[in-house]
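The next block holds one structure in the form of structure tokens; read it before the comments.
A single protein chain has been removed from this complex, and every other one stays in its place.
The first chain written gets the first letter, and so on, giving A, B and C; residue counts start at 1 in each chain.
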Amino acid sequence: TPPVAEYAMRLGDDALILSQQLGGWISRAPELEEDLALGNIALDLIGHARALLRYAGTASDRSEDDLAFWRDEPEFRSCWLVEQPNGHFGDTIARQFLFSAYQVELYQALATSTDPSLGAIAGKAEREVAYHLDHAAQWMLRLAGGTEESRGRITVSLGDLYPYVDELFEDDELTDRLAGVAPRPSSLRAGFDRTVASVLAEADLETPAVKPARGDGRRGGHTASMGYLLAEMQWLARRHPGATW
Amino acid sequence: TPPVAEYAMRLGDDALILSQQLGGWISRAPELEEDLALGNIALDLIGHARALLRYAGTASDRSEDDLAFWRDEPEFRSCWLVEQPNGHFGDTIARQFLFSAYQVELYQALATSTDPSLGAIAGKAEREVAYHLDHAAQWMLRLAGGTEESRGRITVSLGDLYPYVDELFEDDELTDRLAGVAPRPSSLRAGFDRTVASVLAEADLETPAVKPARGDGRRGGHTASMGYLLAEMQWLARRHPGATW
Amino acid sequence: MVTTTAELAEDEDGRARFDALIAADQRIEPRDWMPDKYRRTLVRQISQHAHSEIIGMQPEANWITRAPSLKRKAILMAKVQDEAGHGLYLYAAAQTLGISREEMTAQLIEGRARYSSIFNYHTPTWADMGAIGWLVDGAAICNQVPLCRASYGPYGRAMVRICKEESFHQRQGFEILYELSHGTPEQKQMAQDAVDRWYWPSLMMFGPSDDASPNSAQSMAWNIKRFSNDELRQRFVGMCVPQFEALGLECPDKDLRYDEETGTWITGEIDWDEFAAVLDGRGPANAARLRHRREAHDDGAWVREAAAEYARKQHDSERVAV
Partner (left out) sequence: MVTTTAELAEDEDGRARFDALIAADQRIEPRDWMPDKYRRTLVRQISQHAHSEIIGMQPEANWITRAPSLKRKAILMAKVQDEAGHGLYLYAAAQTLGISREEMTAQLIEGRARYSSIFNYHTPTWADMGAIGWLVDGAAICNQVPLCRASYGPYGRAMVRICKEESFHQRQGFEILYELSHGTPEQKQMAQDAVDRWYWPSLMMFGPSDDASPNSAQSMAWNIKRFSNDELRQRFVGMCVPQFEALGLECPDKDLRYDEETGTWITGEIDWDEFAAVLDGRGPANAARLRHRREAHDDGAWVREAAAEYARKQHDSERVAV
């Protein structure tokens, strides 16, 4: 149904955009092991994106590639957190930590969806995002507990990314309609807060005292990075309309 | 004539690509004065680019925008030096220093061209590129003679950019045919070497002992950065074929 | 702090001169005596204004590398560069009041200083370049033209230069929208969407209604402010109405009407909650704007240090040479 398709598109776009960003790290990571780890996460996410967008496309007879390469910016439904630039490794880790903590709650809840396709995708993704969270949390600890420089950097990174958290947990008309099919975003917040609080406590970091940015991704409003990201991602495909690859 | 048009395109593409890169600094420079200075240089260069591309386009009835926005990568004739990424401020300064030192020689020689259009463009540009050179040379001195960190950085930057110098001075069939219209690139090398040597001597820097990269820009071969740069530059214009702005 | 009798007497002389100059609508200059609160008010206002120019570069710089024609790219670069220039004049004017540029920069980056809330919105399309020029610069001009007569000399003179350039920018913004609204249907829609995004925030640029604006009265008495927020907003709306027609775009304010009796424009209700939220840091781009500025500043630290160190060495070696 169209609402389910719209919901799947939100999730798929989040995964696609974050995968796209992580893909930019490959060959540039601080150590080979991280080229592998970030690459793994990017691969998991593009896997989720493909499954979700394929499912989303069934409602309008569009393929995963139609959705990824031929929609314009206002048609994307990704949240602002995943659009935030890679920055340095600490920025990427803070973004991943917050987003994976959300995804762990999301897919856990979604695994019991009354929609069997969404349930299956979530069930498969659940273990993967738990690994992503673990990887990011480990790095939060290492960076916070490493050198003075790394502690300073990760503190700033966390403050820079935290304004984009609230958007993840906003209910709206669509999620209100999908009771049973999808968890209400607001219902995921408590679990997220617990996870984040426990890692930050272990890392001896404070929850950033920053104001939330009024994210508008679910309605197609995006931040400055998004246009550049899409232009890069879509350039080649659009250069050759109708071609197959 | 087509050879003159091709020659004007080379010069115009150099100016366009470098202007495009410098434009990326505006709002991000180390101090406000440099937002202004780099912006000024970018403005001068886009002025040159427009004049040169307009002139180049007369041979094929194409406008400056046709040439800037609707050619694909292999049709661009820019040299590899101007394609090198902005990097940090030192990278940008080293690139500008080398390129302006070349342009000063180029436009001085070209000002006496038997082609009145090229001569006029060069005559006007001559003073401007002299200012660009001066600005970059001042920064070479400041960075080389500033802190240990800045000296280390500018030394590396110079070594990173120097491999792209040789391409600027390569003669080929086209420049061989344009005697009188355009200086042979190789004839500009001595003046360039003198300028660079004198600034490096004052800065107490050595000419980098690096191997030249086999640049292929004049025949449409480009480095990794070029595709990204063009995608960003051309995206919007190509999204709306036939539109005016 | 101990204040001597002589100082007190001097203060009294100064105050009398200051009051006389204000009464005569003449200019206060940096070396003149001025009340502390006047100085503080001006430092706050001028530095906020400077910060607004600097932060205001970002939404437009966002489109420099993607401008759809070379002519537009050149115009946009020149415009954003002008904003850097305005920032410089204004910082210089504030410096005459005894605050350093480093201190103002630190206040901005650490989130302790304000800048115009209007720049806490994103610019997702090229048409935003038109809307910012037309509406935001248009509103700025309405605010700023009276400031050319501000009682503090350096501020007033900076504003004269700035206003001249701003009206040029406004015309360019109008031109961008005009091209779009007379272009393809997609371009026209892009223009309408951008105007829809920026119209209300532009009206908010004049600040709350006069009765809700506590500092206005004192600023008016000091000849810093010349017109009330509502008067300026009126003037702006009146200016926009015929231009909407020329553009062939719809005004997002469906309740807007002209009151023949009072000769004023009555706007629909302005969402002051939105204004308050953005002012409080909860707008779409507040976090992004400060991050961008902080990163540019931090990335450039080694360059500024190098320049300072080089200047110091040059200075030392000149002294040795003498």
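Just so we're on the same page, a residue touches a chain if its C-beta (ideal position, glycine included) is under 8 Å from a C-beta of that chain, and two chains touch if they have at least 3 such contacts.
A quick note: this is a predicted structure, and the numbers were derived from the prediction, not measured.
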Contact partners of the omitted chain among those displayed are A, B
Touch as defined at the start, partner being the missing chain; which of A:50, A:95 or A:214 qualifies? A:50
For the chain that's not shown, point to the residue among A:7, A:89 or A:107 touching it. A:89
For the chain left out of this view, which of A:35, A:126, A:166 or A:193 touches it? A:35
Out of B:3, B:191 or B:227, which residue would touch the omitted chain in the full complex? B:227
Residues of chain B in contact with the chain that isn't shown? 73-74, 160, 163-164, 210-216, 221-224, 226-227, 231
For the chain that got dropped from the picture, name the residues of chain A it touches. 16, 20, 23-24, 26-36, 39-40, 42-43, 46-47, 49-50, 53, 64-65, 68-69, 88-90, 141-143, 145-147, 149-150, 153, 232-233, 235-237, 240, 242-245
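What we mean here is this: only the chains that are shown with their structure count from here on.
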Closest chain to global C-alpha mean, per-chain Cα centroids: C
Chain-chain pair with the highest tally of contacting C-beta pairs: B-C
In whole angstrom, the CA-centroid distance of chain B from chain C equals 35
Once you find the CA centre of chain A and the CA centre of chain B, what distance in Å lies between them? 40
Of all residues in chain C, which are in touch with two or more distinct other chains? 58, 66
Can you tell me which residues of chain B touch two or more of the remaining chains? 232, 235
